[in-house]
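Shown here is a partial selection of chains from the complex, left in place.
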Amino acid sequence: GGAASTGAGGVGPIGADHPRADTDFWNSYIKYFPEKAKELGVGLLNPTNSQNKVENLVANAQSLQSQGAKAIIMAPQDTGAIASTLDRLEKANIPVVTVDTRPDKGKTYMVVRADNKAYGEKACKFLGDKLGGKGKVVEFQGALASVNGRDRSEAFAACMKQNYPGITVFEEPTDWEGAKAAAALQTRLNQHPDIGGIYMQAGGAFLTPTLQVLRQKNLIVPPTDPKHIFIVSNDGIPSELEAIRKGEIDATVSQPADLYAQWALFYAKAAVEGKTFQPGKTDHDSTIVDVGGGRLEDQLPAPLITKENVDDKAFWGNQI
Amino acid sequence: MGEFAAVARGVTKRFGRTLALDDVGIEVRAGESHALVGRNGAGKSTLVSILTGMRAPDAGEVAFFGEPAPPVADSAAWRRHVACVYQKATVVPELSVAENLFINRQDLGGGLIRWKKLRRRACELLETYDVAVHPDELVSALTVEQRQLVEIARALSIGSRFVILDEPTAQLDGPAIERLFDRMRSLQDKGVTFLFISHHLQEVYEVCQTVTVYRDARHVVTAPVSQMSKPDLIEAMTGEVGGLTVPSGDDRPSSAEEVLTVSSLSGDHFSDISLTATRGEVIGLAGSASSGKHEFAETVYGLRKPSAGSISVDGAPVRGGDVPAALEAGIGCVPRDRHHQGLVLDLSIAENATMSTAGTFVWPSAQRAAGSTAIASYDVKAAGPDQPVSDLSGGNQQKVVMARALAGDPSVLVLINPTAGVDVKSKESLLGVVDAQARRGKAAVVVSDELDDLRVCDRVLVLFHGRVVREFGRGWHDQELIAAIEGMSSE
Amino acid sequence: MTKAMTEPVAAPAPGKQKFRLARYQDLALVPVIVLLLVVGAVLSPIFLTPANLVAVLTQQSELSLLVLGQAMILVVGKMDLSLESTVGLAPALAVALIIPASSGGLDVGLAAWLALPLCLLIGVAIGGLNGFLILKVGLSGFMVTLGMLTMLRGLQLAITEGKSLIDVPESFLYLGSATWLGLPAAVWICVVCYAVGIFVLKYLRAGRSLYAIGGNSEAARAAGIRVDRVVWTVLVIGSVLAVVAGILMTGRLGSVAATQGEGMIFQVFAAAVIGGISLQGGKGTLFGALSGVLMLGLVEQILRLQGVSGFYIKASYGAVIILALIVTRFATGQKQE
């Protein structure tokens, strides 16, 4: 068809589906994608975007397949409902690299993500320490249809239960939607004016609406003020770093959008070239783990950013 | 009892707190045409719904040819006993004539529907009853007359020998009514029994042998038609002595001052009609359904756009095709069909009556006062100005339409079928209003199929195929007017 | 005139009863609302605090504007499904025309103060286009606005490439985030809009004409009401109200979400119909519609405060809608269509 290719002439063509464009995290990822492809010498089909809908992803995968993709990179946000598509691609001998999420079922050549359980834990420890083990915390959960939402939620809950039994957690399911988070926060703050902390599982989705609610309630105050609400986020997008600098939020986990793009493309290329990988430490400061049944996951580092290290140029959020 | 096609005894029916039928009965002798008359809301249609098994009575019993009526659930059995052309059409507009004729028995007993066979059978049926329509035609494309004939043919084909016609003539023009009567007579000769409902009492004399009168949900009298004079009949219906006194208006003062001037007006289905009406003059427009008389009147009021010609009121030209402009110029109108164009049923009497009067603000108290005035002036039977018009009987609804047309005190009245479906007594009061308005110096154009309506007119213009073919002064005879309407005029 | 001599056709009593009921029908939900307030207060000590009630009002403010628009459109006998997409598209397009491409804009670079007027203008255009297609081309209102819903949502996607717009001009955020005299501006705006709407629909001829048109448009036309003009105006007003809702939502969330407004149309219908607006046209009051909005808002808030998990809120909400329909059905004694 008219599917124009970028970086033509490289290894490939490789097909990619981007999951969504409505958060800054994914926008950054999308921006990195063609750059990294050029660096790696990968030939790309025009990437598709499934706008957070698994049905779109299924159709897009089919169309990438029929355009002759040699490997496909995707980031299924519903990690369950992609199973049959993976089976079909496996039958067609098209290796799949997933980025950000690990499908619940089905064959993947490599999963590129970070240890999302660690995000939940880091957030829990940060809030637990800041609150001194007691108080109330609101948690904006991601979509539980996604392994990321589940990993972050479960790890946060387990850590809180174990280490800070004195802290009450209000779990708010949001489906990664900012509007739902804002409504929930508004109510919780009325009900419990003494909310001391917020864990938002994706700064890309929740940062602006949350700050907007707090601003209206005059709750954006320095940590020294007893009214201060400690906020820890995930993603590490530039506006989160900015907010940390301004003292509007306190910490975030930098989920490396640049490395996600880079290593997803790297493994897709390797798949086309027929390479194989083993579990263990890698040369790029990460670990490949066998998450069961021989499925490999390259877990990239995802450091915690606070006021102390926010200006470190190494964070991708400071590079764009 | 076998001599009775249908008998109802002790029938009572209540709708909420309205007693629609109060211990009434009727006996329809086999082979006769039996008229059922009564004022609006007397309970006629309710009786029909009970005689056809559409509703169960609260008390009482029904029998056909000596056999007790089947249970309400068994509609197939009812249909073999009795057929009905209801006030509302019971056809499916988007289906073909053939399918409507055999509705719910399209398979002709064979399990699968064979469309060719169905069409053939429909052709035969239409031929038998001499109905000139194509079986593949959609019913929505038929005329009212054709539709009614299809309904009658269907009823007879099911095998019922007893047919109820609820106000079949209300929507037909003169020739069509005559054709219907011819057909009724010939079917009667073949042994079909009819129960016939109409507000046109002369029709009762034309086709029926027996008449039953209901008043206020009660049975008043049943007698041979030959023994009931028209005044007797009206007295039975209204409970008051004294026949109908439709004002003839021949003593109305005349004037030479022109109010309405229509010059060379052409439009949908009519062309090149000129007419002037002076103060106090009432002009009648007669003609068959296809004569263009309705379209002409609607064009004068701005409901339709003229293609040529002009209209002026008191010398000032009126923009064509623009109702607000017509109202502004002083034209008021009772539109053709009150259900369709006359009323907003869910709104109150007050609101309907004041709908055409200008003014940016609507103060509820003022509106209610205007409503009360209308109720008093037009003799509307209602609980009050806030009552929704949907609660009123047909005749009273029509009076509200009249009130709306007159609310702005227009100098020209365009009245289309002003007394359609209205009982004799209400008709009298509505025509009284027309006469009174003319006496106040208004000009009026009355478009009607009913000769009674035309009798209040100073002159009657007859339209044929969109042109004025004859003009009558006062004192015309029914026969010559009908002949002219049918296009058989010698002049 | 002729003497009064007609007999009353039906006993006048039931008629009287009917219109009495009808007059108070728009107050039908008031006891329900009171009941909900009591239940809320019993279940949660903070329920009757001003902060909580203001929160309910604020959360419902956008919905209430959509319901206001839709209610008028329903009264006049039409329907506009595209309102929910207007909530997203109009702000997105207006903002995109202002901000640079680097922030997800269209690089047109209009002045920031133009955002608000531009946005309203877009609303006028959408309502006008719907009106044109329905009234002049003669398309089915349900279907046109369904197509429009898809198209506008798609347009927003196309313009923003699926991004949420974050760099929204301050002036544009103001209304949705400001507080006037201790109440959010959004609440004031709703109050004013409803007050005007209720007044117009009750005391202005133009407003009354909506009921006439919705009840029987042919009769309205024959009574000299300029039906097409009124319907067109109402469609435009509906769209503009949706735009205002979109502006408030943008201010409240601080950005134009890619999915702004998605799914709201269902709630809009629920609130309007529960509030007594008939889908058949010609019936219902704006006060009733408003109480429908409040009722749903209170139910949601009670569930939320009770700590009912978000997963159960939606199901309860659906159940409440059906329950409310049943109650209305038996309260008015009329079958619905």
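Labels A, B and C are assigned to the chains in the order they are written; within every chain, residues are numbered from 1.
Throughout what follows, contacts are C-beta pairs under 8 Å (C-beta built on N, C-alpha and C of every residue); 3 or more make two chains touch, one makes a residue touch a chain.
Treat the numbers as computed from the prediction; the structure is a model and nothing was measured.
Each kind of chain appears once in the view, while the complete assembly in this file is A x1, B x1, C x2.
As a working rule, only the chains that are shown with their structure count from here on.
If touching chains are joined by edges, the resulting network of the protein chains shown is an open path.
Averaging the CA coordinates per chain and comparing them to the mean over all protein CA atoms picks out C as nearest. For the pair chain A and chain C, the distance between mean C-alpha positions equals 36 Å.
If each chain is reduced to the centroid of its CA atoms, chain A and chain B end up 74 Å from each other. Partner chain C is touched in their complex by these residues of chain A: 20-24, 27, 49, 51, 170-174, 177-180, 182-184, 186-187, 190-191, 208-209, 211-213, 215-216, 239.
On the chain B side of its complex with chain C, the touching residues are 16-19, 39-41, 215-216, 238-240, 301, 303, 323-324, 326-327, 333, 335, 340-348, 351, 355-356, 358-364, 377-379, 381-384, 386-388, 391-393, 395-396, 404, 425-426, 428-429, 432-433, 436.
Contacts from chain C toward chain B in the complex involve residues 1-19, 22-23, 202-208, 211-212, 215-216, 218-226, 282-283.
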